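Here the complex is missing a single protein chain, while all its other protein chains stay put.
Moving on to subunit A:
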Amino acid sequence: MEERDEISVVASEEALTRVSGPSWVRLWLGRVGPFLGLIFVLLVFTLLSADPAQYLSPRNLRIVAAQTVIIAVGAIGMTLIIVSGGIDLSVGSAIALTGVVTALGLRAGWAPSVAVLAGVLAGGLIGVINGLVITRLRVIPFIATLGMLGAARGIAKWLAAQQTVNVPETWVNELAVTFPARRWMFFAPGVWLALALAAIVAAILRNSVWGRRVFALGSNEAAARACGIDVENLKTSVYGLAGLFFGLAGVMQMSRLRQGDPTVAVGTELDVIAAVVIGGASLSGGEGSILGSMVGALIMALLRNGCQQMGWPNYVQEIIIGAIIVLAAVVDRLRHVRRLAET
């Protein structure tokens, strides 16, 4: 997004001086769309709720934050992949597998930090394999990761002997706890970790050479190749790095369940992709921001929480989230039309 976006920001500021209201609104809408969505969701539930103080209470916000962690950490990785023009459908299975790996490590008596590291690295390994299949075997990402969706799920069940793997009490269990034992932390350590990682990756994506290349790759792969970028290794590195985040999401999931569960997180990849799309990324690549994806993840958790508070049945929230995904894509589309008109 950034290369084009910066140009378009300059262009838009010129445009601002000459173009009338509606198009300015449209452009602005595209940029702050995710935030508007967040405010909208908060406002709607606050107004509808019989007890708005409860919905906006620190206690409820902590619960929403803890519920967002897994999707948010996954969305950091998925943003990298989607910006690079790829897709990863194996996230849910990777979460289950890396959670099982961590749980097995803990049960075998490894130091908690070693078990966590093993889980994260297992995620990275899955990502690197995805990347290699995509670049070396020339399988499109949708198919390569669809294969991994099945394979990783199967390996998770195999490693766990088709059962849940219960773990001894360690600090890992406190990572994603809703109400941390140390009160001054307010949010669970996992929430702070997710925020810190989001900030770091956002900076890398925005400012580093590697980050600029990822945007270039997603915007126009042929041009990136022509510019001398080693596209194959870049892609593999994107999937590998993203895999580390999926591994961390798996550790968080294990922490929340206090067990490695090979059947958990079926379909989570779709929630993660939805968060990234709601956050303003384009599935055709070259666009997206970590901040937007985090807001997207938060919107979905707030919706789920709010729908339950209203006593609405599950299908209502499924319909609403579906509609919001399409709406996000429409806003993205409008932005594109505007941009093409300017250039």
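Here is the rule we use: contacts are C-beta pairs under 8 Å (C-beta built on N, C-alpha and C of every residue); 3 or more make two chains touch, one makes a residue touch a chain; residues count from 1.
Throughout what follows, contacts and distances are computed from a predicted model.
Per UniProt, what's the omitted chain called: "ABC-type sugar transport system ATPase subunit", "Imidazole glycerol phosphate synthase subunit HisF", "Monosaccharide ABC transporter substrate-binding protein, CUT2 family" or "Acyl carrier protein"?
UniProt protein name of the non-displayed chain: "Monosaccharide ABC transporter substrate-binding protein, CUT2 family".
Kindly state which of the options A:213, A:235 or A:304 is in contact with the chain not pictured.
A:304
In the complete complex, which positions of subunit A touch the hidden chain?
Subunit A touches the chain not shown through residues 5-6, 9-10, 13, 28, 31-32, 35-36, 38-39, 42-43, 46-47, 50-54, 56-57, 59-60, 63, 66-67, 70, 162-164, 166, 173, 177-179, 206, 253, 256-259, 261-267, 291, 304-305, 308-309, 311, 313-314, 317-318.
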